[in-house]
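Below: the structure, in structure tokens.
Note that one protein chain of the assembly has been removed; the remaining protein chains are unaltered in position.
Now for subunit A:
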Amino acid sequence: MKERQLRYRSCLIKSCSAVCACELYGFACLQFYVYMLTFLYSRGCGGAVGWSAVLLSPVGLGFESRLGCLATDWRPVLGPTKVPPDLVDKLERLALLDFRNQDGVDCLEKAIRFADQLHVVNTNGVEPMDSVLEDRALFLREDHVEEGDCAEALLRLSKNTLEGYFVAPPGNIPLPEREDRAALLKHSEF
């Protein structure tokens, strides 16, 4: 039994390193920056270059190290991403949500760098996939009203209604400029 387990393990490890080698070869054929990235990854702690580089390294298998290992160490793909102030402003207006503080912006930059790893995948000729049910006809019900008369129940959920309407403050007023915006919001550090 022990032997069998060992065999499993070593066969898993062997095949992983074979895959890794293929990938490294493939990457080498890509553009230079991608190659550099691969190099960085293999020196780093996982990410885009196949599991085995880390697995075979002394830190890979240790129980303690697993907390800090996978994907925590994201290296830039195309150099560090900076989100300029005008983009911060634009996103806050679009999302109607503020970053709150510089940490929020830093976090977005990290999220973008993480997402940039997608660009090592070759997707030439691949169609985007919206839904796993794309290849089947889905059930549609008849186009007539089956329930209703629940206006009161729905209005009761609102904090502010008047004569059967939801009440909103005046519209068509753009959000104030960034500096004045912070005054609107509690606990905003900007």
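The rule we apply is simple: a residue touches a chain if its C-beta (ideal position, glycine included) is under 8 Å from a C-beta of that chain, and two chains touch if they have at least 3 such contacts; residues count from 1.
Basically, contacts and distances are computed from a predicted model.
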Protein that the absent chain corresponds to, by UniProt name, given "D-2-hydroxyglutarate dehydrogenase", "Tubulin delta chain", "Glutamyl-tRNA(Gln) amidotransferase subunit A, mitochondrial" or "Cyclin-dependent kinase E-1": "Glutamyl-tRNA(Gln) amidotransferase subunit A, mitochondrial"
On subunit A, residues whose C-beta touches the chain left out of the figure: 1, 4-5, 8-9, 11-13, 15-16, 19, 45-46, 48, 50-55, 60-61, 63, 65-67, 69-72, 83, 91-92, 94-100, 104, 107-108, 110-112, 114-115, 117-121, 123, 126-133, 136, 138-141, 146, 150, 153-154, 156-160, 166, 168-171, 173-176, 181, 184-186, 188
